[in-house]
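Here's a slice of the assembly, chains where they normally sit.
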Amino acid sequence: MGCVQSFRELCDRQKNTNVRKSLPAVCIVWQTAMIILFGVFIRYNEEADPHWVEHRHTNNISSDIENDFYYRYPSFQDVHVMIFVGFGFLMTFLKRYSFGAVGFNFLIAAFGLQWALLMQGWFHSLDYTDGKIKIGVESMINADFCVAGCLIAYGAVLGKVSAVQLLVMTLFGVTLFAVEEYIILNVVHARDAGGSMVIHTFGAYYGLSISWMLYRPNLDQSDRLHGSVYHSDVFAMIGTLFLWMFWPSLNSAITDHGDGQHRAAINTYLALAATVLTTVAISSLFQKHGKLDMVHIQNSTLAGGVAVGTAAEFMLMPYGALIVGFCCGIISTLGYVYLTPFMEKYLKIQDMCGIHNLHAMPGVIGGIVGAITAASATESVYGVEGLINTFDFEKDFKDMVPSRQGGHQAAGLCVALCFGVGGGIAVAPLLIKNNTEIKYIFQENKLWN
Amino acid sequence: MGCVQSFRELCDRQKNTNVRKSLPAVCIVWQTAMIILFGVFIRYNEEADPHWVEHRHTNNISSDIENDFYYRYPSFQDVHVMIFVGFGFLMTFLKRYSFGAVGFNFLIAAFGLQWALLMQGWFHSLDYTDGKIKIGVESMINADFCVAGCLIAYGAVLGKVSAVQLLVMTLFGVTLFAVEEYIILNVVHARDAGGSMVIHTFGAYYGLSISWMLYRPNLDQSDRLHGSVYHSDVFAMIGTLFLWMFWPSLNSAITDHGDGQHRAAINTYLALAATVLTTVAISSLFQKHGKLDMVHIQNSTLAGGVAVGTAAEFMLMPYGALIVGFCCGIISTLGYVYLTPFMEKYLKIQDMCGIHNLHAMPGVIGGIVGAITAASATESVYGVEGLINTFDFEKDFKDMVPSRQGGHQAAGLCVALCFGVGGGIAVAPLLIKNNTEIKYIFQENKLWN
C-alpha cells in the first residue's frame, strides 16, 4: 500500500511538473496571440466610437438613447451573470469539486469570449472597407452565447479533464461554433434567437461525444467522491436560480428591437414557470417515498428555457410556451431517472451534469418547435411588416415563405447535431494525449492550494 | 423506543404514499388547467405583438425605445431576482431546511405567477372587445408582486407545511390578492406603488392567521432543529442583500414613466440605508454583551423598503424617507426582541421568519405614511400636471383632492388588513385536513433525497 502510494505520488509529481509548465505556457501564449489578433483586426463599431455624435447627425438619429447600448446592455449583463455565476455555480454540486467548477468555468469563459469575438467577427461583422471587425454590445452578447456552448460541453466532463484540456476543448469548440452558427444563420437562414440549436444542441453533443471518447471504466472507482453534500447543493441552487431568472434576457438579448424582445421575454418567462411544476411532479413520482431529488430541481427546471429558445421570438402564444415548458420538464426529469444511468452503463457515455437531459434533448425539441412555429406563421397573425421583421425575409431571402422557412429551421437543427457529434469526435483525440491527468478526477486537493 | 420508531416509520410510509400521489397529481393537473386557461384567455398586448410596427405608425410613436419593455424590463429582472433568490435564500437560515426554503419557494412562485397573470388579468387587463387578457412586461411585474404576497405568508409557516399545502395556500392567496388589489387600487382608488398595503400587509396577515390556525403545542419539541448554523446564516445574507439592493427597483417598477420611477428609486434607496443603522443600534443594545444578532441584520434591515412602498412615488422628500427608515429599523428589531416571543407564548402564533416584524408592522406603517403624504400634497409642490399624474386624478376621479385621497389611502389599508386576516382564517381549514404531514417540521431528510 505504502509503495503504491509513493508510486502514485511520484506520478503526480511528474504530471504536476508538466502542469506547472503547460498551464502557464498555454495561458500566456494564447493571451499574447489574442492581443496581436485584436491589434490587427478588432475596432469599435460606430456606436462605440467617438464619431457617434457625427454619425447621429448624418443618419438623423434623434437621441443618444437610440444607441444600441440602451436596447441591449441590461440583457447583456443578465447573460453575463448566467455565464459566470449561472453555469459556474450550477456545477458546484460535487462535494470535492466546487473550486474546479467555478474556477475553470471562469478561466475558459474568459478565454473563450476573446476567441469568440474574433471568430464570430470574421464571419459576421467584418467591415470589408478596411478589413476590420467592428464590435459593440451585440458582439459581446454573441461572444457570451458562444462561450455558453463550450461551458455546456464542460458539464459532460466535469472533474475528468485538466485546465489545459478544457482550454483546448474551448479553442476548438468556439471555432466549430462560429462556423456552425454562420452556416445555420446565414447560409441555411434559420432563425435561432435563444440558441436552442446553435448553442444547446451543438454544445451538448460536442461535450457528450468528447465524454464518450474519453470513457475509462476504472473511473467508477471514485464514486465516493462523486456525490454532493448539503451545502454544495445549496450553492448549486444559486447557479440554477440565476440561470432560471435571467433566461428571458438570454432568449431576448439579440432579437428585434421592440416587440421582438418583449415577446421573447414573455414566452421564456412562461415556459420556465411550467417546467418547474412538471419537474417537481415527475421527481416526486419516481423517487422512493415521494421525496424530491435536488439534482432534478437544479437542472430540469431549466429545460423549458432551452426548448423555447428558437421559437421565443415567434408567435408561439403564451399557452404554446406553457406546453413546451410542460413537456420539457417531464422529458428532462425522466432523462435523469432513466436515460443517464442507461447511457453510462450501455453506451459508455458518462454525463456528469446530465447535459443530455438539460441541453441536448430540450435543444432538439426547441429546434423542432421552432420549425413548426415558423412553418405555421401567417400574414394575418404577424402582419406584413411583422412577418418580414420576425423572420428576416429580406435581401436574398425576400421571396421566402413561412412553410419553406420551417424546412430551413429543420435543416439548421441537423447542422447543429452534425457539428456537435462530429466536432466532439474530431477534437477528443487531441485531449487524450494528456489523458494521464484524468486520474485527478474529483480530487480537488491535487489541483487547488 | 424501537416500537415507537417503527410505528412512526410506518406512518411516514403511509403519508409518503399520499405525498407520492398528491404532489405529482396537483402539479400536473393544475399546470394542465393553466395551459387550458391560457389558451382561452391570454394573448400578447400590442407592445409584444408583431403588429407593433403598425401600431407605432398609427399612434405616431417615434421609436422602438418607446416600447414599455425598455422602461420596465430592467426593473422586472431585479424584482424577479428578489422573488426567487431574495425570498428563497432569506429563508435558508434554518440548518435543516435550506432545500425546502429555496426549493418550495421556487415551486410556489412558479405556480403563483401563472395563476396571478390570469387573476390579475381578469381584473385589470381584460380587453372587452375580444374577451382576452393582453399581457406585457407590466403584467409580469404585477404577477411577481402577487407571488411576493404568498411568499411572505410562507415565511410564517416555514418548515411546518407540505408542498401540497403550500400550493393550496398559494392558489387561494393569489385569488384573494387579486380581489383585494382590485378593490384597493380601482374601487377605493388608493395608490400603492411598492405594495406596502397590497403586498406586505395582506401577505403577512394572511400567513400569520394561517399559522395561528395551524398552531400545535407539541411543535416546540423540534426546537433543536429550529436553529441556524454558521454557513446557513451566510446563505441567508445572500437573500437579504439581493432584497435590499433591488428594493428600489421593486418600489419603482410600476410607477409613472420619468420622474415617478426616478423618485421612487431615490426614496427607497435612502429609507433602506437609514434602516440598517438603526437595526444595528437596537440589535447591539438589546443583545447581551452588545453582540449583534444575525436574525436582525438579515430581516430588520429590510423594513424601511416595506414601509416606504406606498409613499415612494409621492413627494416624501429625502429626509422623509430617512425618517421612515429610521423608525422602521427600531420597530422591526424591537419586534424580534419582544413581540415574536410574546406572540408565540401568549397568542399561540408561531412566526418562523418573523414576518410580523419585517412585513406586517412596516406594511401598516407604510400605509399610514402613504395616507399622510397623500393628504398633505399641494399643487405648489407637485405642479398641476404632476399632481394629476402622481395620484391619477383622472376619469372618475378627476375631482379628487389630496386630502380626500389621504382618506382613501387609509381605507385601502383597512381593506388589506381585513383580506389578510379574514383570508387566512378562511383558507386554513382547507390545510388542516392534510395536517398529519405537519410532523415533517424541519426534517428535510424526509422530504428531499
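Observations, loosely collected:
Letters are used for the chains, namely A and B, taken in the order the chains are written, and counting of residues starts over at 1 for each.
We adopt the following convention: a contact is a pair of C-beta atoms (placed from the backbone, for glycine too) under 8 Å apart; a residue touches a chain by one contact, two chains touch by 3 or more.
A quick note: this is a predicted structure, and the numbers were derived from the prediction, not measured.
Each protein chain is a copy of one sequence, and the assembly as a whole in this entry counts 3 such copies (shown in place: 2).
Note that only the chains that are shown with their structure count from here on.
Inter-chain spacing, taken between the CA centroids of subunit A and subunit B, is 33 Å. Against subunit A, in their complex, subunit B makes its touches with residues 12-13, 16-21, 23-25, 27-28, 30-32, 34-36, 38-39, 42-44, 47-54, 56, 62-65, 67-70, 73-74, 77, 80-81, 84-85, 88-89, 92, 98-99, 102-103, 106-107, 110-111, 113-114, 135-137, 140, 163, 231, 235, 238, 446-449. Touching subunit B in their complex are the following residues of subunit A: 62, 65-66, 70-71, 74, 78, 230-231, 233-234, 237-238, 241-242, 244-246, 248-249, 257-259, 261-263, 265-266, 269-270, 272-278, 280-282, 284-285, 287, 289-294, 297, 301, 315, 317-319, 322-323, 326, 381-383, 385-387, 389-390.
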